[in-house]
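Heads up, the thing below is written out as structure tokens.
Right after this comes subunit A.
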Amino acid sequence: MITNAILILLLPLFAFVVQIFIGKRLPRQGDWLPTGAIICSFLLALPIFFDALSNYEAGHVVVQQSWEWLRFGNLEITFGIYVDNLTSIMLIVVTLISSLVHIYSIGYMQGDERYSRYFAYLCLFSFAMLGLVLVDNFFGIYCFWELVGLGSYLLIGFWFEKKSASDASKKAFITNRVGDVGMFAGIMIIFSTLGVFGFTDVFTKIADGGLSGTMLTVTGILIFFGAIGKSAQFPLHVWLPDAMEGPTPVSALIHAATMVAAGVYMVGRTFVIYTEDALLFIAIIGTITAFMAATIAIVQKDIKRVLAYSTISQLGYMMVGLGTGGYTAGLFHLTTHAFFKALLFLGSGSVIHAVHSQDMDDMGGLRKKMPITFWTFLIGTLALSGVPPFSGFWSKDAILASALEFGMNHSAYMWIFVAMLLSAGITAFYMFRLIFMTFTGQAKDQKKFDHAHESPFTMTLPLVVLAVLSVGTIWWGWIEHLLAKPELATYATVAVGAVEHSAEHGNAHLAHTIALFSSIAVAGSGILLAAVVYHWKKISAEAWGSKLKPVYNLLWNKYYFDEMYEATVIRATLWKSRIFAAFDVKIIDGFVNGIATVTSKFASLQGAIDRVGVDGMVNGVARVVGVFSNRLRTIQTGKIQTYILMALFAVLILFVLQQF
Partner candidate 1 sequence: MALSDIIRDNINSLNYFLPELLLTGLVLLMIIADLLLKKERSPWMSIIALIGSGVVLFAIINQYELGSRSIFNNMLAVDEFSIFFKLLFLATTILVIFLSIASVELSGRSVGEYFTLLMILTLGLFLMASATHMITIFIAIELVSIISFALVTYLKTRRRSSEAGLKYAIYGAFSSGLMLYGISILYGLTGTLNIYEIGEVLAGRDTNSLALLISVLLIMAGFGYKIASVPFHFWSPDVYEGAPTPITAFLSIGPKAAGFAVIIRFFNVALSNYDGVAEQWLALSNINWPQIIAVIAAATMTLGNLVAIAQDNVKRLLAYSSIAHAGYALLGVVVLSSQGVYATLFYLVVYYFMNLGAFFVVIIFQDIIGSEKIDDFKGLASRAPIPAIAMGVFLFSLTGLPPTAGFIGKFYLFAALIKAGPEFYWLAIVGLLNSVVALYYYARILKAMFFDKISEGVSPEPLKISPYYVTLLAVLGIPTILVGLYWAPLANLASHSVHFLPTF
Partner candidate 2 sequence: MLSNFGSILFFLIFGAVFVCVNILLSRLLQTRNPYPVKLSVYECGELPEGNSWIQFNIRFYVIALIFLIFEVEIVFLFPWAVVFKDLGMFAFVEMLIFVGILLVGLAYVWAKGDLEWDKPEQVPSPELYRTDNVNSAVKITESVAS
């Protein structure tokens, strides 16, 4: 098993290294190498998965082994592999979806001028994600966390000639960094108080009371910040829709199995450190995210953007699941969502590939042209909308039940359940809006319609596989055991809060029943409404849009988040950088050149202020350093006697300094 685990990690790394250096010279530009590597990883992950499956009591650990990595004094940092049930299912999800995306990309990226490099990046990304789920300590998770960030940066900005793509990649990277700062701080708190990095060590020490109370809450929230960034939670969700600029298979990978899943996975992995308050925080953030993103998705015209906002929304669901104590529910949804969201993205990629447009106004009636795509896409949509018996229904239902149960126990937070229910209805509505606008009805752009055709085999095969996995029945019976909540009783002190959520089992059964029926009801009404508006056209969307102009505008502009950041954060940074630049130029030059030159410098200072852009701060510092540097280099006159004199002078200064 340990060999398997290591190979799973190393194969993609090896493929990446080979591919990035000599990929271009390999036959077929080496696309088979990363694809083969990741498929091998998948095959190697299967035994691990079955091992977990065959003994699925909670807390079962398949593989755990660590090696000394760094020793410093009596501080010892180990690096190791830790595979439990959660990891085993994540391994399957990541490797399987990654394999399918690789296969799909062979068709999709055919003819791109950086074809081989694309596969290298894809492989790097998969490697990072696999490392993230395999590693056994906080330090390692942080390293791979950053590596995932790097991979996403490379892939989102893959077509970096497009300004929007390179901007999007930067945005994703920077936004993620904001969250990472919090996560880093959290890890540092853990390390400084407990002195260990390993998950098991940390959990045991926390259970022994090494870290508790408010401090633990703060730590948990800080670590969750990382997940806010990576899993695109409110308010750092802005990067995800823009990340659609990357190639579509990349979107599928990022949105389904790798990057955004990382945040949820981490919350699941570190579930036991969250106190009641921290979990509540997670639930609230999740609710806001889920509802907000769902509403935005209603008005989007770009097929990929709809899916992007639905991803954000579903991630919110997962967070709510985890935050309300539904550990199993949240991670179950992560798993099912991974498959049907990958399916939807790849399906949309297939559509885009056919019509060469992402705008739904250019589509329509594609059902006949692309039957496989349509049927698989429909299955994905049904799953996402929460229609039984598709997978999304079961997992979403579990989350709703968890939220309702939470609301029953803490009536002040009943609104969480209500908001989630509402979002479920909205989800069904916008997804069927998408179906109706894209696949049924009349073709809106005849030329593009004529051009459209079913995608090649490499692209449809993954769709079919994913569609099969999106049928809910295959998840029955084992997933709740595999993803059983960690034995919180062993972590006595922390668990007090967490256990409370689910302690009153009396409500559980009732909650489940209510959730089951209400979710079917809202999904049905959502679909119905979508059919009325977009299929039978009984209600004009445009008319309602203009009637509710302010709401429409608000949604169309995504709650003005980008503008708000523009106005506050970015503007403030700019402003600050201007002040700094002005300060630097003035003080330093004044100091160096004396008062005589101040007037002339003032003119150039004003010029400098004008020129200062976003990089103002950086440039300012660079300029100051440059000035220093140029001044300092002049002391190296090349004359030996000057050197000696200066050395003597410096000794004198040292001497005088020591006298104080």
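Here is how the candidates were picked: all candidates are chains of the complex that A comes from, given by their letters.
Observations on the structure shown:
Here is the rule we go by: a contact is a pair of C-beta atoms (placed from the backbone, for glycine too) under 8 Å apart; a residue touches a chain by one contact, two chains touch by 3 or more; residues count from 1.
Keep in mind that what you see is a predicted model, and the values were worked out from it rather than measured.
Subunit A shares a touch in this complex with candidate 1, selected from 1 or 2. Taken in their complex, subunit A has these residues touching candidate 1: 68-73, 622, 625-626, 628-630, 632-633, 636, 638, 640, 643-644, 646-647, 649-651, 654-655, 657-658.
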